[in-house]
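One protein chain omitted, others in place.
What follows is chain A.
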Amino acid sequence: MIPAEFRYTRASTVDEALDLLATHGDEAKVLAGGHSLLPLMKLRLAAPEYVVDIGPVGELRYVRIEGDEVAIGALSRYRDLALDPVLLKHAPLLAEVSGSVGDRQVRHRGTIGGSLAHADPAADLPAAVLASDATLVARGPDGERRIPAAEFFLGPFTTPLDPAELLTEVRVPRQTGAGWAFEKFTRRAIDWAMVGVTVTGGRVGLVNMGGVPLRATATEQALAAGASIEEAAALAAEGTNPPDEPHATAEYRRHLARVLTRRALTRADARRSG
């Protein structure tokens, strides 16, 4: 199984990538780690005329503190994020989620920016940045713009990014003492989450409970009003629209969301400090 024919182009800097995207526009796809794009291309579900490989763009590979936020370069790999001391200290949910995406081989290639720009509703990172209240930074021909995570996921595989724009950074508020946890249920270890739950700072993000990552707002409101974890978790599936498939019905996914939310909230509560 090989992809349909395409022209391979390579960028070493963000400016070079933007030039290539400006030239090829709709006909081009950005290749970061390639672990979302290449499988789709091999199945011929995607057949871009041009591939813009941004793998060598070293300037997009970093994690650093900037004021009250942690700034994460879009090309940071899952492996880098899972082990990053700054992230482990200041945005540990993202480190934990990054460390459980796919398998080791996938984590050696896949990038946070690639996962977010791909916007697969079954992917772990989108729900994690949503629960983290992150801001996504994109650069295009007209300069830079910042998009709140809550406005970034428009539908399955759909984001507000223009074909000429490149996702360059993820900015996450520094966590201060709040508990965090990630729970997911998969058939096999390497599978996409049937359902996943991300918790940080009293916010709950759901994986694969609709066409986009969702916040479990009923659960969050109940917690804020003083409900117990049991009571709050029972509301986790409210307002969701999970996919209904033979191996996992919508009702089964709602059940998973409630159970995993309870587990995640319990673990997050135990990790609270101060």
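Please note the rule applied: a contact is a pair of C-beta atoms (placed from the backbone, for glycine too) under 8 Å apart; a residue touches a chain by one contact, two chains touch by 3 or more; residues count from 1.
One rule holds in what follows: contacts and distances are computed from a predicted model.
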Original post:
If you look up the hidden chain in UniProt, what protein name do you find among "Secreted protein", "L,D-transpeptidase", "(2Fe-2S)-binding protein" or "ABC transporter permease"?
Top reply: "(2Fe-2S)-binding protein"
**OP:** Identify the residue among A:7, A:64, A:89 or A:146 that touches the chain left out of the display.
**Re:** A:7
Original post:
Given the contact definition stated above, which residue among A:154, A:190 or A:224 touches the chain not shown here?
Top reply: A:190
Original post:
Going by the touch rule given at the top, which residues of chain A touch the chain that is not shown?
Top reply: 1-8, 10, 31, 34-35, 38-39, 42-43, 51, 53, 55, 79, 102-106, 108-109, 189-190
